[in-house]
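First comes the structure, then the notes that go with it.
Note that one protein chain is taken out, while the other chains of the complex remain in position.
Chain lettering (A and B) follows the sequence in which the chains are written, and residue indices restart at 1 in each chain.
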Amino acid sequence: MRANPTADPPAEVRSIPLPAERRLRDSVSVAIAGSGGAGVMTAGTMLLDAAARAGLYGLMVRTSGPQIRGGEAAALLRLSHRPVQALDDHFDLLLAMDWQNVHRFADEIPLRADSLVLGDSGEGDAPEAFTRGGARQVALPLKKMAKAIAGSWGNMLALGLSGGLAGIPLAALEDALRAAWKRSAESLAANLQALRKAYEESATLGDAIALAPGPDSATLAQGRWQISGNEAAGLGAIRGGVRFVAAYPITPATELLEWMAPALARVGGSLLQAEDELASVNMIIGASYGGVPSLTATSGPGLALMTEALGLAVTAEVPIVVVDVMRGGPSTGIPAKSEQSDLSFAVSGLHGDAPRLVLAPTSIADCVATTQWAVHLAEALQTAAIVLSDQWMGQSRAIIDRPADAGCVAARLTAAAHSPDYKRYRDTASGISPMAIPGTPGIVYTADGLEHTEAGIPSSQARDHRLQLDKRERKLLQYDYGAAWADVEGDGDVAVITFGSVSGSVREALARLASQGVAVRLVVLRLLAPALPARMDQALAGVRRVLVIEQNHGAQLYRYLRSMYDLPGRPASFHRPGPLPLRPAELATAIIDWQRAEQPVAEAA
Amino acid sequence: MNDLSSPPVALTAANYKSDYKPIWCPGCGDFTVLGAITKALAMLQLPPHEVAVVSGIGCSSRIPAYTTCYGFHGVHGRALAAGTGLKVSRPDLTVLVTGGDGDGYSIGGNHFIHACRRNVDLTYIVMDNHVYGMTKGQASPTTEPDWDNKLSPGGTGVRSFHPLVIALAAGANFVARAFSGDPNGTAEVIAQGMRHPGFSFIEILSPCVTFRPEQRDWKQHVHPSPVAPTDDPARAARRIMTDDGFNLGVLYAGSRAPYAAKSAPAMRSVADLEAEFAL
Partner (left out) sequence: MNAADTKLQAFMAQALAMELDAVQRYTEFADAMDMHNNREIAAMFRTMAGYEGKHVEQIQAEMGWTEPPPAPPGGWDWAGFEPPETVPSDEVHYLMQPWHALQLALAAEQRAEAFFGRLAAATSDESVRRAALELQAEEQEHVQLVQAWIAKVPPPDPEWSDDPDPPRYTD
């Protein structure tokens, strides 16, 4: 299979026999949409919470128009007995409070013949975009029903209907509503009433989409968390030892910074709002120079502004972590949508030869451990680490098993007071030289972005430049990153390589293929830079061909891997830019097609 | 336990000067500014390893390595950001941020405004020579609009920046002007600024002998400020907006509380943070 040019979303997904278990519906996908104060996000959040209380796993993705308030919005949920890392190929239920501009989400809410479209009979017909697949349409007088219960909100009906249809126990829905309720007790009562009414109503609509009963019970909920990728990254940072953050807001990273503000204060750290990204990155360099593990978070445009300072951190060997919650690019791009298009920039976007760390969490849950690991690595290797998260993980919420503490914390090699003949940038076997922390007597030095001698004196000499360049590269290449550098799963003589949030859909696609006896190895990269050829060779031992899957227009990972690694056979690429997620069915199709495309002729005979 | 060591020897200015010889042109005003900084540090008797000198890019930004303090030679225009991050996370250190007029008022202009607003307890020393010296003679924000130069022949035609007015308006808690030709007066002002809580801004006229030789006549124009420093921002604003650019001394010393990072009412452990995610 030749490198795939940008693959468009398939107009029709070729049907692949679903695994037997699927028919028992261990996953249900619900979209709740509406506009202008309909409260769909709140309903969706409560539905997710109810699912958690019922012992289910789940995922909620938000999508909305550009308006700050009153815009069209949709909550996209998938609930399951098993951990959910991707949205399904279609939605089982679309519940729309109204149809104003909701057609804008048609691409994000694929429906099919056995889907149910539920709308307000007073709001007209569902747009053709949602019905052309043959979905069953039902209309209820939602606004009237809400009005009939004084003081109730329409989105409570949405909650009751969608929860009932999905098979969530009423008690869990009520608990979720109570827990979230911030207004008066009277209005709570009214809304509970509306919730129950809608729940009862849902039973009359048929149970074609409900989750099969499973081992769900409230006790399963213990030991689980509900968390967004942004929050998870923030927690990982604090677990790793970050105690100073400089922040400049940018979609879709702002929530990470806002979560960290009170959290840092509670553990004795602090967050400072900066005037721009140039300030925030330089502030964290200053704080880290002072010995405090520091971090900032941004998105593509902010990372672009930070590049000069990243080079300073690399050259002066001051550890910092920058989380890039990737969004649609380039330039201002598509701020509220996800894409994996900052990879090239992250791995090579600094002037000069400036090796640095680039990591990518593989899921919402993994944002905790990978950010924590990034802090540890940045501190151990005294360099800049970029963590490539994305909008899809960052702003979505998931029900996950409580992530175990990865156990790695900031442990910077520092110099003791009055160390004899101290040289800050001394060439060592590991490339890591002890850092003098301000306040320590007898080892004073000046950190510098200018190239320097081992003592830190600015130098334009060839010998010094070569020595320091070698040192800064060697320290990254000689480090033992252990098994966490990638998740290598499954066997087979063909392999898929991917990174970040796309790995969730890839895993699901491969699970479907595995159930049909198609064996594909999976390599999900967590450490993107430095490149680790020996480990890649190990991971791909016995593999004849690889397919690189990613969410960007330029096949950035594919090109990067080809430039940094010797990949077996003729590597192929499946790539598509945002804003739409790569879905399991289309990936399964693409992988099957690719896997079959180069079967030796002898087999066909 | 009896302390049998001899009483600590008082630190002199010489203790704050490193062995590295400055590369500044002979005649550069920055030599005496360096001397003034070391004198000020000696006045305050701060252990050198508890002081950090943070700079950007430019001739005057070379200063950190010429002291025996911890130094941070960062990128162009960002010294105030680095110094802010350092001071906020290491409040135990004394932080001096230094640089020139290009570094501070042009590329660094945004950070300058917000550092004044933020009022973190640090001291910002700008060695202003009305030119970009390191890149060999372009106009800086404080250059006269009609100063002929290669990059803007005939002059920029753009009115020069008035850093003291901007600093005052943006909220700096201490605003002063000094002159490199008066190293003792400069040392005194620097020491005062360092003692004064909050953001202390000291603009030091420091002639560039190579690209602005005519600045040798600055010594004829400077004069002590005719009035005592005020703590009234409105009065200071009137004075500074109407001064001749050569008034020396402390012009404004206010009483804003310095920036303080908020700390939570109750300290918690990292594990406690997880409770909000648990179901």
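Here, contacts are C-beta pairs under 8 Å (C-beta built on N, C-alpha and C of every residue); 3 or more make two chains touch, one makes a residue touch a chain.
Nothing here was measured: the structure is a model prediction, and the numbers come from that model.
Trainee: Looking at the whole complex, which visible chains does the left-out chain touch?
Mentor: B
Trainee: Just to verify: which one of B:G29, B:G99 or B:G249 makes contact with the chain not shown?
Mentor: B:G29
Trainee: Which one touches the absent chain: B:D101, B:D121, B:E188 or B:E274?
Mentor: B:E188
Trainee: Given the contact definition stated above, which residue among B:K136, B:H221 or B:R238 touches the chain not shown here?
Mentor: Answer from the full complex: B:K136 touches the omitted chain.
Trainee: Need a quick check: the contact residues on chain B for the chain that isn't drawn.
Mentor: Missing-chain contacts on chain B: residues 21-29, 31-32, 35, 136-137, 150, 179-185, 188, 207, 209-211, 216, 219.
Convention: only the chains that are shown with their structure count from here on.
Trainee: Give, as an integer number of Å, the spacing between the C-alpha centres of chain B and chain A.
Mentor: Centre-to-centre distance between chain A and chain B: 43 Å.
Trainee: Quick check: in the complex, which residue numbers of chain B touch chain A?
Mentor: Touch list, chain B to chain A: 20, 47-50, 52-54, 64-65, 68-75, 77-78, 81-90, 92-93, 110-111, 113-114, 261-264, 266-270, 272-274, 277-279.
Trainee: Give the list of chain A residues in touch with chain B in this complex.
Mentor: Checking each residue of chain A against chain B gives 52-53, 221-222, 224-227, 231, 235, 238-239, 243-244, 246, 262-263, 265-268, 270, 272, 274-276, 278-292, 294, 308-309, 312, 316, 399, 402, 436, 438-442, 444-450, 456-458.
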